[in-house]
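To start, the structure itself, in structure tokens.
All protein chains but one are shown at their positions in the complex.
Now for chain A:
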Amino acid sequence: MVLIEYSELEMLISRIREISGFDFSGYARPSLLRRASRYLTRHDMNVEELMQHIEPGGGIVYDLIQEMTVNYSEMFRDPEFFIKVKSEVFSYLESYPTLRFWVAGCASGEEAFSLAILLKEAGFLERSLIYATDLNNRVLNAAREGVFTLSSTRTFSENYLLASGKGSLSDYYHVAYSKAVISPELRKNIVFSLHDLTGDGVFNEFQFISCRNVMIYFTLELRQKVFKLLYDSLSMLGFLCLGKRETLRYSGIENNFKVIDSTLNIYQKIQ
């Protein structure tokens, strides 16, 4: 395992910013340290070598950025979350003629597809639009394709059943060349788009934002800025969902929300 010290990480962050313009300075250091170390280990090089390889026009810096920003997700991750959304959130949504959902930090689309299935089974999908955004172009392209390995669909299927899905997950994909392809019907209400939570602004108003396990990337300071963006993007009485280990504590907007579920971190904007 190739290790990297915090001081070296700061140098790496500066170098990446110089070469690519991508700024990691608001990203949580312990996680970056681990990811940089894994990158070096996998490519069998030390920090000095990496710094030399990062040059204008080269692909390495983008490869590294992807590696340091990628998130591993599953469809119906935390099945009980989806059960809770059905029981606590959907009743509020019934009165809206059109519904806008935002999956902020959508990675390869797992959460967006899960939400689409949930909406479909509740009869909401036809009047819903799901915006799914990420800053990582590579995962976003994967999301647009909606292709998963068959082994990952096994996990997804288990999760789906635990989330009280009404049918079988295979109702929503077909198998081609030993891969699972999400059905076009599910995808037609999802818009995948590039968006950087740390730099880009409000682009619509939503009744529901899922931003699970994304805040863990950011420093305390940058987090507050991102929380403000999410707050500004929510309609009154709209819902904000965070990951299981995240909370609204230190967010700067904690007083504007009512807690719907403190374990699963579902909040409703009340002022």
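Operating definition for what follows: a contact is a pair of C-beta atoms (placed from the backbone, for glycine too) under 8 Å apart; a residue touches a chain by one contact, two chains touch by 3 or more; residues count from 1.
Keep in mind that, in the parts below, contacts and distances are computed from a predicted model.
Selecting from "protein-glutamate methylesterase", "Phosphonate transport system ATP-binding protein", "Succinate dehydrogenase subunit A" or "TusE/DsrC/DsvC family sulfur relay protein", the unshown chain of this assembly corresponds to "protein-glutamate methylesterase" (UniProt protein name).
For the options A:66, A:164 or A:247, the residue in contact with the chain missing from this view is A:247. The omitted chain makes contact with chain A at the following residues, 1, 3, 5-6, 28-31, 33-35, 37-38, 70-73, 162, 213, 215-216, 220, 243-247, 249-250.
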